[in-house]
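Shown here: the complex without one of its protein chains, the others still in place.
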Amino acid sequence: MAKLLEMPKLSPTMEEGQLAVWHRKEGDTVAVDDLLADVETDKATMEFRSFDRGTLLKILVPAGSMVKLGQPVAVIGKPGEDFSSLLGGGAPAPPPANATATAAPQPQASAGQTASTPPASLAPGGRVKASPYVRKLAREHDLNLHTIQGSGPGGRIIARDLSLDARAPAPAAPAPVAPAPTPAPAAVPTPAIAPATPRAATPAGLAAPEARPLSMMRKTIARRLTESKQSVPHFYLTIDVDAGALVSFREQINGEIAAATRKGEEPEKISINDLIVKASAVALRRVPECNAQFSSEAILVHQRVDISVAVAVPEGLVTPVLRDADRKGVLEIGRSIRDLASRARAKKLSPDEMSNGTFSISNLGMFGIDEFAAVINPPEGAILAVGRVRDEPVVKDGAVVPGKKLAFTLSCDHRVIDGAVGARFLAELRSLLERPVQILLGP
Amino acid sequence: MTDSSKLDHLLHLYRQMQLIRRVEEEAAAAYAKGKIGGFLHLYIGQEAVAAGCSAAMRPEDTMIGTYRDHGMALVRGMSARALMAELYGKDTGCSRGLGGSMHLFDAKNRMLGGYGIVGGHIPLAAGVAFASKYRDEKAVTLCFFGEGAVPIGDFHEGLSLAALWKLPVVFICENNEFSMGTPMSRTLSVEDLTLKAPGYGMQSDRLIVEDVLEVEAHIRKAIDRAREHNEPALIELRTYRFRGHSMSDPGKYRSREEVEAHKARDPLLRARKQLVDGGREADVLRVEEEIEAEVLDAVQFAESSPEPSADLLEATTYVGPFAR
Partner (left out) sequence: MGTRSLRFREALRAAMLEEMERDDSVFLLGEEVGHYQGAYKVTEGLLEKFGPKRVIDTPIAESGFAGIAIGAAMVGLRPIVEFMTWNFSAVAFDQILNNAAKLRQMSGGQLQVPIVFRAPNGSARQVGSQHSHAMEHFYAHIPGIKCIAPATPADAYGMMKTAIRDENPVLVFESETLYSLKGDVPDDPDFTVPFGVASVAREGKDISLISWSRPVHVCLDAAAELARQGIDAEVIDLRSLRPLDEETILRSVRKTHRAVIVHEGWSYGGVGAEIADRIQRFAFDDLDAPVGRVSFLDVPMPYNAALEQHVIPNTPRVVEAARAALYAR
């Protein structure tokens, strides 16, 4: 019997995804676990594999479509089977509101608007599509709706298309660009919504900005970090650590590794960052109040030390989680971080690998940043921002000598962590890093 | 009771029965002329039930019944004018033209309605009795329905609760043998429907209606028991309607001979004969003349009364202001 294939939940927070690429076409035979499509979620590009066997009878949403969770995307069944009833009313239809989930747009010829082409709001026959409220405003303000581009469904002119309605909220929407006026090739995800010309005011005579569509990742970053910065009371603590011993310690370890490596093989190396991650994990064990998160009922102090490591990727950043960092050796930490980072750049991380961290570390040292403050990654309670190792004069035994310095800024959620507690964590961290052999001793 | 006072009483009951019959005959004629709309269920043939039962009631007692309710209203004191005007849908009708034939109400005389959903009023009757008992009024409610109501749930729920809570109510089944066009042989598994009563722990009685005074006597016993001991009862009165179920019923489900045989035993004519035999022919003729005048007056009144205004509708839908 034919059945609908629905958009699966591919990440813990996924509510919709962009069906980026179909790997099967209509008429193809499909076995269980065959790769059907790639889906770009808010976190990564995920594989959509078949749970069924049969023939792919119909693809319901073209590549590039934004699809709600649970919305049917294809029909699978026996060749030649009649599946029309599935597509009718009796099928497990998506909730009514899901009707707004849109397939790839049929771009209007006018989308790449020029002065000579009419706006998309003009239906065939010249009738303007506008909301009743817009028509009222047009009457009141003597506006010619024929000259206005609508951004609503089917080009409907809605209140925010008139700059009159200051009250119309600017929704958390992409400021989209006009897409290519031909359907996008299946392999290239395109924004799902027929975008109108951005209404961001560009004074006459100035070149309009290039509008780059928001990726799913960019939308997620925008939403989560805005939420964090608006709802989490941040405060910041900065320390400067003498990193001389740490740098020597790293060289010593790498020397040991190299000595133990067989001839002809490239020796592994650990980084300063690996040591910082390990030291932070140990410090979190000593000051568990910093390994905690806020909830409306209680402060949740974690029993595990799972460190989210910020990784820059071309589209933005992701934060894969290094599990049980306190119980891993430095070498293992280094290997894990490199594996997570390379898979992050290849968009091959699973959702589980990007969720449920307890503390974040962001290191911009490799970009030459001396020090900075990071935005907390909710629901975690703190994030540690790591700068570069700086060559600076230090006073040693009463004399000024060349030295190494490293600055850390801890961003704390004040609902969870008070200043003195954050300071205690940083003091532990400093103590570990300045006498790095302690890092190996653990908590 | 002396023979004379008995005949006086019988004359009073004859007057009521004759009024019902003449009002209904005129109503049927008006219906045929299109003056009355909708349903019109005639009581002709069953008048002795209303008259006999009413005679056993006190003013504080309540009567509540079915859509075949013209007789009930008249015996409890509704004027022929108010009834006829209601049938005409006029503002002067008992329910100001809003109820119609099936829904006659006379709250002042505690005639609490004719109801159009078979059996639906049976719990209501128990409820009126509940209120009488709650307020210790020593008043009894008489609830009328046809044998066609016996199969429906509300009959059983109403009787069951009335017996359980010992409510002063007398349930009177006017068994006219037909539930619309279907004979009781095809609607009831047990012909003696008073056999339902023991199942509820309730008293019962049954009687073939031939003599209005006999009806009164039987009902009086049940009413007294209800009043004194809060004991409900189920009474079956076997009767017969001479006309169809409603004006649109050709009555093809029963033979002309059968109907004529029943007409020959018409309790109305029996009462009239008793009065004439008792030397009261002059009284009978006087009553009949008075009734003739009363009925024609009622028709005239209904004809000439005003239609109700639409202003009435909202005001009678809710009591008091109905905020937005």
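What to note about this one:
The first chain written gets the first letter, and so on, giving A and B; residue counts start at 1 in each chain.
Simple rule for what comes next: a residue touches a chain if its C-beta (ideal position, glycine included) is under 8 Å from a C-beta of that chain, and two chains touch if they have at least 3 such contacts.
Everything numeric here is computed off the predicted structure, so don't read it as measured data.
Every shown chain that the unseen chain touches in the whole complex is listed here: A, B. When the whole complex is considered, the residue among A:Pro132, A:Gly264 or A:Pro314 that touches the unshown chain is A:Pro132. Screening B:Leu269, B:Ala282, B:Leu296 or B:Ala315 for touch with the missing chain picks out B:Ala315. Across B:Leu124, B:Leu188 or B:Val276, the single residue that touches the chain missing here is B:Leu124. When the whole complex is considered, the residue among B:Gly37, B:Gly153, B:Gly279 or B:Pro306 that touches the unshown chain is B:Gly153.
Summary of contacts with the chain left out: across B:Ala28, B:Leu161, B:Met180 or B:Ala217, the touching residue is B:Leu161. Here the missing chain is touched by one residue of B:His103, B:Arg220 or B:Arg270, and it is B:His103. Interface residues of chain B facing the missing partner chain: 62, 93-99, 103, 105-107, 112-113, 115-117, 120-132, 134-135, 153-154, 156-158, 160-161, 164-165, 312-313, 315-320, 322-324.
Seen from chain A, the chain kept out of the figure touches residues 15, 66, 95-98, 100, 131-136, 151-153, 158-160, 167-174, 193, 223, 227, 230-231.
Methods note: only the chains that are shown with their structure count from here on.
Once the centre of each chain is set as its mean CA position, chain A and chain B turn out to be 80 Å apart.
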